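Every protein chain but one is kept in place in this view of the complex.
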Amino acid sequence: MSKNIIEVKNLEKYYEISGGFFSRTKGVVKAVDDVSFEIPVGESLGLVGQSGCGKTTTARSLCLLDPKTNGEINFLNPETQKLESIDDLDDIELKNFRRNIQMIFQDPYESLNPRWTIKDIILEPLNIHNIGNLADREEAVKEILKTVGLTPPENYMPRYPHELSGGQRQRVSIARTLIMKPKFVVCDEPTSMLDVSIRISIMDLMLNLAKDLGISYLYITHDLAVARYMCNRIAVMFNGKIVEIAETEKLLSNPVHPYTKRLISSIPVPDPKYNRVEYDLNYDELDEIIKNNPDKKMVDIGGEHFIATHDVKDILY
Amino acid sequence: MSNTLKEQEELQKQLRKEAIRKNWKLFSQSKLGMIGLYIVAFFLFLALLQPFLFITGIWNPAIYDPVVGYDKISANLLVIECPKEYPSEKYESYEDCPGPGEVNIKKLYMAPDLEVGDYYDTFIQPAPPSRTHLLGTDSLGRDVFSQIMEGSQVAFVLGLLSATLGVGISTILGTIAAFFGGRVDAYLMRQSDLVLMLPSLPLLFIISAFAELKVWHLAIVLGVLGGLGGSVITIKSQALQVKVKPYVDSARITGGSKWQILFQHILPNVAPLALLFMVFSVTGAIASESVLSFLGLLNIDMSWGIMIYLSQTDGFIFSGLDFWWLILPAGLAVTFLAGGFYLVGRGLDEVFNPRLRKR
Partner (left out) sequence: MSKEVLVVDGLNMHYETLDGLVQAVKDVSFTLKQGESFGLVGESGCGKTSVAMSLLQLQPDNAKISSGSIKLDGIELVGMTEKELRTVRWDGISIVFQGAMNAWNPVAKIGEQIREAIREHRPDNSKDENTEKITELFNIVGLDSSVMDRYPHELSGGMKQRAMIALALSCDPKVVIADEPTTALDVVIQDQILKELKKVQELLGLSLIYISHDIAVIAEMTNNMAVMYAGSIVELGPTKDVFSKPKHAYTRLLLESTPSVVGEKKKLRSLDGEPPSLIDEKKGCSFSPRCPAPSKECKNQELEMKLIEVVKGHYADQCCVECG
């Protein structure tokens, strides 16, 4: 069995709702509730769900942007080739660890500092980690710009983000992400704000880079069709929980969880002859699974196809 | 591939140098900014020229000192009597009498011996501009040009000190409040609410009642009041907007330290707003100084505000442009220096805000 680049176990992220003058805690929002998954080296996992389902919160916890409430994140240490927990790293180790994990953001207009040139933006990680001398750094920037298809790089380096189109900006974001040669990249809907025609070229670029450089993605999207194109496996998230996780084609052809079924059935199909069947919520299959596995939270129904067994009847509809 | 500590320092130095050179190049490309810089430099030159002239002895302090100097400009005027009806053969209209070098006998009721046709020896105060006094003298025979120079010293000390102090304080506090949040934020916000509620002029009256206010005292008071007041809240809200931008997140993911993020991402994006505040505080400080001088609450000998105030109390401000050298130089100096600072602010904005740059 291949190695995992990242393993997430029982990740939880709660937000306290405080109110009143003395900041008493009124309640807790479980933005991410008991989420577990792993991603094998070189493979990509799609995290799909409606807005507000906790997919971005999961990503931010993975990137250590927001502290998690509970749970375990184990990451493959590239030096020892072992999965190590990142909880007990000290500051210097943590800074070094951060070289291995990067994130691409949704909005190409906000994810680049408007006051910096493209060169400075891509250089930033190198400056932070103090890698190479100035000439080396510049050479690295040129190299990476060529890799993401912004050629000739000399044309782009002195420019500012506002002088580029959305697609070009997203390429700069990718270049900035890749300059540290990370093995794991979290993508938060990187193509959802781009035009259809540009979207595919960015997705193709990311797929090619993944193949060439051996990068694993956690690809967050609300669009199952995009996730299908990008990912080997898909996890469907709902209300802070993963309800179904399986290999992409298996999940699409044979969804089991009622929420997944509903999600798939609500996506328009670019074919006027295709008639979408209106899906009626049907809990029978899920009930059956719950009955047979009374203790488990996630049940493998075969071929690493996992179904969550918590009760969803009262939250769906 | 990590470098040694010394190499790292060397690299950082190189990077900083490059950044300064690049920013200067950008600033010098901005026409408005350069005009502003020339104006400010001109006033700075004036401010520094005055002590130079005194030290080298080109100007005699007894004559040219802006406060206690005095120059007797004597004149021999022909005493005449203005005709009752105009136009007369000599004068076109009422305004033309008395003409240059003449004095109306009706004005000389204090000297009853004089008759029409006599010559009257007197001192001209205020004296119009001449070769010795480039901008003339005021009603006490003091050199206006020297006063303008003294005034620009005051304006620079007061404006720059209070604005830098104020904007420095509010930028640092505002950014800290936004960046660290929580209790720090709550405390700083309550503090600036409190300062906002203090009316600054009455407060200055009270302070001046207890202590003698010198220029730099006033600068510090104005700077601290401005720095702790509402601008902290505005700058904090701007910093909060920047703080949640994805590029800040992405710097954090990469491992950028708090200070790196603060100085490289948040401060440059807050700077334009801070600069705007700075421009307003320079003008604001010069204005408050004038008000306080007007009320006699400030222990300052000479400033542009006092010059305008004096020309007003002496009644020259309503005499049209007959005594223009008493009003215009001081008024224009205030306008131009404030405008110059504003234009420098515009130029700096082009450094900070690439969208304004022309290509």
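A and B label the chains in the order they appear, each numbered from 1.
As a working rule, a residue touches a chain if its C-beta (ideal position, glycine included) is under 8 Å from a C-beta of that chain, and two chains touch if they have at least 3 such contacts.
Bear in mind the structure is a predicted one, so any value in this text is a computation, not a measurement.
**Q** I'd like to know which visible chains would be in contact with the absent chain if the whole complex were considered.
**A** Answer for the hidden chain's contacts among shown chains: A.
**Q** Of A:41, A:134 or A:225, which one is in contact with the hidden chain?
**A** A:225
**Q** Specify the residue from the set A:10, A:50 or A:77 that touches the hidden chain.
**A** In the complete complex, the chain left out is touched by residue A:50.
**Q** Among A:143, A:195 or A:288, which residue is in contact with the omitted chain in the full complex?
**A** Once the missing chain is taken into account, the touching residue is A:195.
**Q** I'm checking contacts with the chain that's been left out. Which of A:264, A:286 or A:308 qualifies?
**A** A:264
**Q** Across the whole complex, list the residues on chain A that are touched by the chain not included here.
**A** 50-51, 165, 167, 195-201, 203-204, 222-226, 228-229, 249, 252, 262-274, 276, 278
FYI, only the chains that are shown with their structure count from here on.
**Q** Measuring from the mean C-alpha position of chain A to the mean C-alpha position of chain B, what distance in angstrom results?
**A** 55
**Q** Flag every residue of chain B that touches chain A in the complex, lowest number first.
**A** 1-3, 7-8, 11, 14-15, 245-247, 249-257, 260, 264-265, 268-269, 352-355, 357, 359
**Q** Chain B touches which residues of chain A in the complex?
**A** 60, 63-65, 94-96, 98-99, 101-103, 105-107, 110-115, 121, 124-125, 127-134, 160, 162-163, 173, 176-177, 180
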